[in-house]
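Of the protein chains in this complex, all but one are displayed in their positions.
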């Protein structure tokens, strides 16, 4: 019989931390043995996240109060910069999944350019494996440090990687118009995130090619294409809590594109290709680890649109992280992740 | 090893039907072998509820296409009146859980008064056990036909049954001011349920003591008290999809009331009593089978308020039904029902 | 021809300040000549509230940069405590409408008890007139300083004042179960006000008779009754931006109560009594200065429920303030306030 793995979660007072706890609480072979939140150390999770009140969980402590020798795998759900500092001090053999942006980029100059500060753990950055499970599965299995992807970056890549790899689209004209729920911005106190400011309306943000997840698109798509690829990407904030949905406009043959998706994803448990011409919706993946993809053509020949949707907190971050953890711990990849979406 | 139980769900195209499928899809010892929906017979569930797309489910059929000999337990998620007609024709030995109002009331005259029509299956009405699990557990275990409670009726009873039984409150002055999400109204095409009509606002409905769930309150509270008890009950519609929360105003000693709740519910897996004076929220039970209860006093001596919250589709109907099904099938009561709430 | 009145608004960077600007921008005889917001001094209103971008407005300045000699009337939309400090330094002849809680209570001990600090402008507190227009109209006309009411306090008083005055209800058993939109909490950075925390759910707050608007209810109802009156009052937060709706449970004859409302409010422009038994909704007064009131009985004889709804930012604060300003400036009371609600 498999023995339960001992899990620590650093940064458990944020939404991705809470989502990890929610998911792991249904995982048959993982036990949460440590939870940290520096500013809320000493509190119970029930006080920080009352929806977890029914669970027996360790008290929140400071990061340095945790004895990592007992830990099989550590999730790090801290902000970037903080994350690299904390992780660089953790035991060098500890399996770690980082949900921040700190270990996603191979090129330190790119990190500096997009995140505005020097990286202080360059050796770890080199060691880290990019955590987009379906495309880095083998590397993740044997990795010690996995860098969870950006939630928008995950959505865009599910739509575009197969098409770039199979050379099915024009690389000069790719537009990702993405809509995202509010929880992606985290639990931070910003005027723009107040209910009165955000509800009953919508607006794009990080316009003009300035969103940081572009760094991941650049890195991954250029690597795949063997030459620099730059896409246009604009996110729009939706007055909903969970869910990303993107219209990905490409030039290519819609039917070829559809066939490629069916081929590439046919054995992927969490990626579902809808019948040609059908439209996915964020409501139909909310709270789950599933990703739905639709393909349509246009009345203009040679144009196609890929529509991809996933839950930013689940498949876009904490669910992806758990999927990777299963691989790193030699457990079935989908374990603890098969709950159905919550609708309505 | 336990063998999986074979489950049928009648009326699978409504929200309580879909919620049963969602819950049962994570249940280790239940298999859905038949799904019916008369008007949508022939369709796949994925077309009716795309959030269930990832599941392998039987096609929707008409009720009379199901071979009930293969079925261990049948959930009936049909509208009232339809329900009694369908159930009266089912095999007399089939275990059934009805989620409609048809078998909740012992007194046929009360049914006529509140539902406006004669009951056509009076013998079954007598046989049925009222499905409020925590208070009818033993009867449910040996029942053949269980009548799921009204979702509001469940919420009100969790707050009031212990207090009436222990004679802790004045029976003349009980007010249940309840707020409920929209999904309780079902998937029916009514102008008042359109997004444009309902969102960004709130209003009470069924005012003046006219809501049908009062029939359940009357029956159950009068039985408990040994004399007629009538409460005031007003529901208010919230622009949210899931969740009921009720302020229950009573005259009695707040601390005695609190102590009674702690005593009565201490061993109940799904009922959580918050520390005295703390406030529950619908957000913290959404999508789960948990019920949170808070108690507070008032600046006026001898007054107390009980606040109770549960998810109308889960603990208020389909989760309750599955909890009862577990009992009827001799499975652990909480099996398949321990998922954490979805927040945010 | 009437000459336009010169208006200043202190605290223009909050929601009540912005609402004043919105309303006054359609007022034919008022000009906004000064806007203050200490922390945002130097900014344009368009940067603080882009929905006012189309208006020509003075820049935001600090309070002490305003020359009050040019001002006909000053609205003060500052937080309590700040408000008394600022107002005590304004010219003694300046007409002022304060929207904070600082001048609502006649009894300094009550202010200390509910607001937790000594009042520093007791002489002004004595001078101030309570701003519930329909009941203090004559005093307001000749007042120099008017204290706008609490938004919940306004709603509760519209339902209860006529009934207490006409001795139609039992004063021992009054329960106001009120639901309120989020904007009532202002634009402050609190975790609990984030969209991810607040949307898609509901919960009561300030439970147990602790909400500060109780101080207004106590003062006004006791004065009306000629003896101490204490009511129960619990607010519940709705995931909507605007709107208050209250179920007011009383013991009395529903038809007598209805008749009294019709009599008292028949000439009131902004108070609309619905036909007996009809239900008001926050959606139908949103963005307007109207207040809708419904009355119903109950199946229990001698019980009635009054349902009252108004927009917390309009009739509950800034609209009320403008209505009072019209009176103080000898303009028609309803001027600039007759816009229809926004639905859907």
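As written, the chain order gives the labels A, B and C, with residue 1 at the start of each chain.
Definition applied: contacts are C-beta pairs under 8 Å (C-beta built on N, C-alpha and C of every residue); 3 or more make two chains touch, one makes a residue touch a chain.
The structure presented is a predicted model; accordingly, all values stated were derived computationally and were not measured.
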Neighbouring displayed chains - absent chain, whole complex: A, B, C
Option from A:131, A:297, A:316 or A:336 whose C-beta touches the chain left out: A:297
Selected residue (touches chain absent from view) among A:40, A:283 or A:315: A:283
Candidates A:72, A:197 or A:333 - the one touching the absent chain: A:197
Chain not shown: contacting residue from C:208, C:254 or C:341: C:341
Touch criterion as defined above, residue of A:75, A:111 or A:249 at the omitted chain: A:249
Residue among B:198, B:224, B:244 or B:295 touching the omitted chain: B:198
Subunit B residues touching the omitted chain (full complex): 15, 182-183, 185, 187, 189-191, 193-200, 239-241
For subunit C, the residues touching the chain missing from this view: 15, 18, 21-22, 25-26, 49-55, 182-183, 199-200, 241-242, 272, 274, 280-281, 283-288, 290, 292, 338-344
Positions on subunit A where the hidden chain makes contact: 173, 175, 177, 179, 196-197, 199-205, 207-210, 214, 230, 232, 234, 236, 238-243, 245, 247, 249, 277, 279-283, 286, 294, 296-300, 303, 305, 307, 309, 344
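Rule of thumb we're sticking to: only the chains that are shown with their structure count from here on.
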Centre-most chain, if every chain is reduced to its averaged C-alpha atoms: B
Subunit A on subunit C, rotation in degrees - Cα superposition, rounded to nearest 5: 180
Same-residue or different-residue interface between subunit B and subunit C, half as cut-off: same
Length of the line joining the C-alpha centres of subunit A and subunit B, rounded to whole Å: 36
Per-residue overlap in subunit C, given as positions that touch at least 2 other chains: 196-197, 199-200, 239-241
